[in-house]
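Remarks on the structure that follows.
Incomplete set of chains, arranged as in the complex.
For reference, chains read A, B, C and D in written order, and residue numbers begin at 1 within each chain.
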Amino acid sequence: MNVIKLKSMLNEFYNEDIGDCDITGESLFSMADLGELTFISKQTGVFCGEMVIKEGYKLLDSEIEVTMLKQDGSVIESGEKVAIVKGSIQNLLKGERVILNLIQRMCGIASITAEAMKRVTGTSAKVSDTRKTLPGLRMLDKYAVLIGGGVNHRFGLYDTVMIKDNHISFVGSIGEAIKKVRKKIGHTVKIEVEIESKEQLLEAIEYKADIIMFDNCTPQEIQNWIDFVPDEIVTEASGNITLNNLNAYAKTGIQYISLGCLTHSVKAFDISARVKFN
Amino acid sequence: MNVIKLKSMLNEFYNEDIGDCDITGESLFSMADLGELTFISKQTGVFCGEMVIKEGYKLLDSEIEVTMLKQDGSVIESGEKVAIVKGSIQNLLKGERVILNLIQRMCGIASITAEAMKRVTGTSAKVSDTRKTLPGLRMLDKYAVLIGGGVNHRFGLYDTVMIKDNHISFVGSIGEAIKKVRKKIGHTVKIEVEIESKEQLLEAIEYKADIIMFDNCTPQEIQNWIDFVPDEIVTEASGNITLNNLNAYAKTGIQYISLGCLTHSVKAFDISARVKFN
Amino acid sequence: MNVIKLKSMLNEFYNEDIGDCDITGESLFSMADLGELTFISKQTGVFCGEMVIKEGYKLLDSEIEVTMLKQDGSVIESGEKVAIVKGSIQNLLKGERVILNLIQRMCGIASITAEAMKRVTGTSAKVSDTRKTLPGLRMLDKYAVLIGGGVNHRFGLYDTVMIKDNHISFVGSIGEAIKKVRKKIGHTVKIEVEIESKEQLLEAIEYKADIIMFDNCTPQEIQNWIDFVPDEIVTEASGNITLNNLNAYAKTGIQYISLGCLTHSVKAFDISARVKFN
Amino acid sequence: MNVIKLKSMLNEFYNEDIGDCDITGESLFSMADLGELTFISKQTGVFCGEMVIKEGYKLLDSEIEVTMLKQDGSVIESGEKVAIVKGSIQNLLKGERVILNLIQRMCGIASITAEAMKRVTGTSAKVSDTRKTLPGLRMLDKYAVLIGGGVNHRFGLYDTVMIKDNHISFVGSIGEAIKKVRKKIGHTVKIEVEIESKEQLLEAIEYKADIIMFDNCTPQEIQNWIDFVPDEIVTEASGNITLNNLNAYAKTGIQYISLGCLTHSVKAFDISARVKFN
């Protein structure tokens, strides 16, 4: 996590919510009114969001004290306290909504990722994310996948070559596409190729793709074809895979399964904030 | 919608996804390679995202031509085309993921809002959003609620007074809180008060709150109490209301029902992009 | 006041004034040269600018100590000290001009607002600002009005509906305009309508505007018409009202009087900085 | 004028005023509703703000057409049209307030500068501004002084050495201060020294200051002392000079008179916008 980037994000998010003032809180509390805000989980899952709570309140008011009772990756049960924050009640409430909105998403992502990891237990498959994250939140979305026990797929268009159906049909063949790309890229970048048929698979193997993604294939197809893949090439399945059919894919011997649903349709994890006054 | 703000948001979102380059696309396509990208709906719902597609591609490449086949608010069926975009294939693909990530969320919000509106048909209730939007995306989230037929609740801490349980318990009573706030705020701002009991309701009425929110009340409680509210005070229900129990609330005579689920747990609407080369 | 926003504003303002260096101060003082800078009022009025002095110096140099002798809203007499600031003389002088330029404006606004409030003493009228603030400074301008004893009108185009003559003449009538707006907006937003004649007034009442603004009306006109307005509608006068004729308007029974002159033509309040060396 | 900087300023200013939307205008007008907005002067003075109107509307909507009837520096009479702007009525109104707030200030500055220049007619004195501009607006404030016929003093701490009383008393003498500064600065930077007595004047002359500022001196003092100043040193008067006593200073033979009042207490110039619909 890049904390410098996190701070700018939090500054922007606060400005979005606070605008020129919190007209309610600034009318009712003086800066000297102190209190305590406790974040409490209302469901069971994996906690994620430590830095958001800590840096979020530090930015708003350097005198607020944050005590984390759970760390990123801790399993949290319904009713458990996550963090206690003490200081100016006006500032505790000013930051509450932004911080809740973020950590509810992050815990939601970490928890569904952990759930997905359970479904692949006993297989050699790992669960990975995609670029289907929410614009502006990719760093946090991907961090939450990591905390949930998954691994990160590429972060953007810039860090891994991904040859998809459109690229292939434009260039003419997988082999041509790999050759063309290889002339331009450096040695630190991997080439991943999407394949949809056995022919494409064999071509990707011949041209030594680093990663082969079985795109929209059935578990049966993958099982039939995967033994053609030599050890030094990584395998990945993607496309229409959900928690429900995940185990079937995991049993095929595939190494990575990437799931858009980890981040594109996140259910907010139920965490609430309870306030006490001094 | 503030288009100037939308443009800065899109610029940031592109930088997040593109970084220093699209290593795949820039290796495979020259800028002279032209093509056509069609956004196609894969499910039925309400479209939202016209400005994102138009401004998104204009920012990336002023020579790309966008033709919208659906407008914000159009009902779209699975299989229907939403927009056709023509120009440099490299830039068409560079923008694809960011734009899809945004419009899938916006269509998701518009569609669930439209669904919620159906459930209140025949009653006088309207559906409203909350501040449970994703940080950095509030303008688009709230716009999508509007397009889906809902209304917007306050945009942030700055535009409406919202006296909640924490405020009340700190100040001592609803009456004190309203009086204290009223001394500070101007005449253009409404005061909304959350009530949880009949006693609180009567106090909020006595002190002439502009809006009374029945917080975590049952439909039965609301029905029992709502006739105490004079015509000039607006009523709203909130807390644990979902699509499932929405109709029961709508039938109580309440005027507005605010639903966090419109924006805090959005299911991405299935839209895909199909590419053709010239 | 949103302190996070204030800090970004101050950073920008310092960059405007300092550029790449203070060539005089950096040539003459080392960072170890210490001193004391006292802000002293040269006229009588209402002080405003506490946060600007405190945050302004903290941003520039976290070791500078600020002692406020006056708080926002304090009446200050000519010759009175407002604040004493101790630390690196180089940084004390680096921040001086930016801070003076801001607080002289803020005290100017607070003081003229307090003066305006005096002129409405004994009536039920309150003084309000407008959107005629200086671009980039609205948060501070509006805050200063509040400190001077006035109330804030809407902060921008986003937080209150304001139906003006142009809107009315385009749509055809006040009634049509109110109906059209009401279909789009939520329940947390008030509708204000500008009226210029008795006919318009009655129409605005009929369609239940939340606020009626008597625009460019004489005190006599307002007095003649104001009794038509029911209790639940707020009244406001605006247009060509200055400190000179303010009392005449206040006596009409109007509730709010908005004055562009509070912020559009601010006279800098005379505060100076005196420096001592250790 | 740096147009690139102007555009970022305008973007920020629009975001301040528009926020997430113009709830009134976006409810009442569609983007296809066209109209015409005319800026009309309500008083006599010097126009300034051409670029603000042109770039301001271009940023908001590239299809809006701006026709300038007056140029920067044109004398405008009450009732005269300044510019006609045609296009989407929604966008015409969205930009109106920000643009008016800026050009009313700029015309105010240009006009009072022109007035000041009249008061020095027949003398060799020129009128100059100071750093008492509004934070965030210095580029526009100084540009308006130029358009009004004045000249610009230094733009910030970075472009001219200004040795003031505090610097002198810390270092010990004017001579020491000049020597110390001269060791650090380059040959493209001028050294200005504030003097308050004849002794200081003679010292500043001896050490070859480039500019000598007679600070808070009476016209009589200046007249008595100015002949000591050799031709190659520029003279400037400053401190408590207003339009009222300006002529007395101008007649002393001083070359430049800097006036804080040109920018620190600007009276908004009365310009209004009239709208017609197509």
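Here, contacts are C-beta pairs under 8 Å (C-beta built on N, C-alpha and C of every residue); 3 or more make two chains touch, one makes a residue touch a chain.
Just so we're clear, the structure is a prediction, and the values are computed from it rather than from any experiment.
Participant: Enter the number of copies in the whole complex; the displayed portion holds 4.
Facilitator: 6
Convention: only the chains that are shown with their structure count from here on.
Participant: Could you tell me which chains make contact with chain A and chain B both?
Facilitator: C
Participant: So which chain is the furthest away from chain D, centre to centre on CA atoms?
Facilitator: Greatest centre separation from chain D goes to chain A.
Participant: Looking at C-D and A-C, which one has the bigger number of contacting C-beta pairs?
Facilitator: Counting C-beta pairs in contact, C-D comes out ahead.
Participant: For the homomeric pair chain B and chain D, should the interface be classed as same or different, according to whether the shared residue numbers exceed half of all numbers used?
Facilitator: The interface is built from different residue numbers on each side, given that under half of them are used by both copies.
Participant: Would you mind pulling out the distance in Å between where the CA atoms of chain C average out and where those of chain D do?
Facilitator: Centre separation, chain C to chain D: 22 Å.
Participant: Any chance you could list the residues of chain D touching two or more other chains?
Facilitator: As it turns out, chain D has residues touching two or more other chains at 18-21, 26.
Participant: Based on the touch definition given at the start, go ahead and assign the chain network to line, ring, star, complete or other.
Facilitator: other
Participant: Chain pairs that touch, all of them, please.
Facilitator: By the stated definition, chains touch in these pairs: A-B, A-C, B-C, B-D, C-D.
Participant: Of all residues in chain C, which touch chain A in the complex?
Facilitator: Touch list, chain C to chain A: 1-5, 8, 138-139, 142-143, 155.
Participant: Within the complex, which stretch of chain A touches chain B?
Facilitator: Interface residues on chain A, with respect to chain B: 9, 12-13, 16-29, 33, 35, 89, 93-94, 97-98, 101-102, 104-105, 108, 131-138, 155-164, 166-167, 169-171, 177, 180-181, 183-185, 189, 260, 264-268, 275, 277.
Participant: Taking the complex as given, what residues does chain C use to touch chain B?
Facilitator: Residue positions touching the partner: 126, 128, 146, 151-155, 158-160, 184-190, 192, 211, 232, 234, 236, 255-256.
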